[in-house]
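Notes for the one structure printed next.
Here the complex is missing a single protein chain, while all its other protein chains stay put.
Presenting chain A:
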């Protein structure tokens, strides 16, 4: 047996121990490879898919790589800790530092290379499925399968570098613990962590403050408060797990009726004992999950309300505004109508006239005014709110979320010698001004008195099947721009909708996969945690069983402990993201996104469900291992 064979045997005969690390690596490689396959796809490179999608994928690729690095680094660390005793024995037999480092390096590279091969293989198999799914979500033809040589090279090079870097870092960060400690391995007694009352209270205070700020913040304020709130939450969460939880356990232990009740004695003392190790992991899992929840929830909300958003920002399927003469107008409207008729789209048409008033001499400083009856007709056509306007009033709509329109446009507007009192309305006007800066709604009598002759003619078309009019509208747009004289604006809803939809779905698509990666990573953190403790648990439960612990009681203790491990960070993460959504909701409302509640609830519910399945599988496996080794 040479040294290399020794390293090889170590890995190949110890598959179960290495399995978790191996699978985590394979999974990371696979996700990375699939994304790379997508980025390098000829269809994407030739622009069949929107540029934005490809750029988003590249960004996601960076995130995945960075995350894979930290994740696998953690895995290696957890894994080596389990093997302390083994290293102790080897050092006893005269293994030098250099040899140990070489052993770790060779093992890592062996697992790394193998996981690259498996990751790419699995990626190839699942790639087709991925393309189908991508096509479905992005609403394009599914991309054909191809031999992704570029992607392979990229994946191999990146992950080889990654595994080398991880090996080097692992060795550098390896503690120079003495032999006695290594040989004792996990038998070494740990100290029970202490909690300071001050820091525990601080944890609660920080979280309450962060929550209060998040809930209190409204509208654009959310953006301002976002970073302080995030900082407070992160600090609070860290203290929550490292201090407050220990403190709470201590309080529980003080209550003897509870503490000395059946298996609570074992569960609680164990929990307190391990809290120090668990705290940091709880914190990590909690933050990672919160980020994943928030990102996916927001993206899901974005994607699910695309139709609604486009309809509200573009009230008509087609709109044509112009200041041109009657001949030109007739020609253009006829063209639009003919195109719609030819393509078999039934439509309804509205015509609204507005007047342009130049308030200042400067261009685009003026406003367009419209009579309230005319406006309400258009609003009815767009299913929007109608307005009431008093005789001396001028009604302004917001042009962007949060705009203060109470004193819009220099505070006053004079039409035909009459001073109008401005009034602002939240929301959006269904009519735009072509030449002016703002559209103002005035009473019909005021409109009639306005002498300006700069008429703007608005033509609106509503089509029921507007989603299908994308090609038609693009063709129309080109034709009109070719033959039109004078100022005009032609808008169609379908192309905007398509673009928005693709963007939102891409984000969701990317977010979902990154989120799933985070989620799996969080699960793996827990898995590693459990298996580092298996050895000492085995001893401990073995000892307790001898005193007389039934299998049922053992199951109960283990279930409680693993349950806490799985659900405490997730529950805290859910509370965090629920609060985050409350404030995001008011921000998203401004972006015309109706509601985040439903999509978010679906996302969170499915995460909890998957987590529960994960929990159940791991609990059963763990119990099985524990019982088997205790016989």
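To be clear about the criterion, a residue touches a chain if its C-beta (ideal position, glycine included) is under 8 Å from a C-beta of that chain, and two chains touch if they have at least 3 such contacts; residues count from 1.
Keep in mind that, in the parts below, contacts and distances are computed from a predicted model.
Visitor: Between "NADH-quinone oxidoreductase subunit L", "ABC transporter ATP-binding protein", "Aminomethyltransferase" or "Hydrogenase-4 component A", which matches the UniProt record of the unshown chain?
Guide: So the chain that does not appear here would be "ABC transporter ATP-binding protein", according to UniProt.
Visitor: Which of A:180, A:478 or A:547 touches the chain that is not shown?
Guide: A:180
Visitor: If the hidden chain were put back, which of A:6, A:70 or A:624 would touch it?
Guide: Hidden-chain contact among the options goes to A:6.
Visitor: Can you work out which residue in A:55, A:97, A:132 or A:550 touches the chain that's missing from view?
Guide: Reading the full complex, the residue touching the unseen chain is A:97.
Visitor: What residues on chain A make contact with the chain left out of this view?
Guide: Counting over the whole complex, chain A touches the hidden chain at residues 1-3, 6, 9-10, 13-14, 86, 89-99, 178-180, 183.
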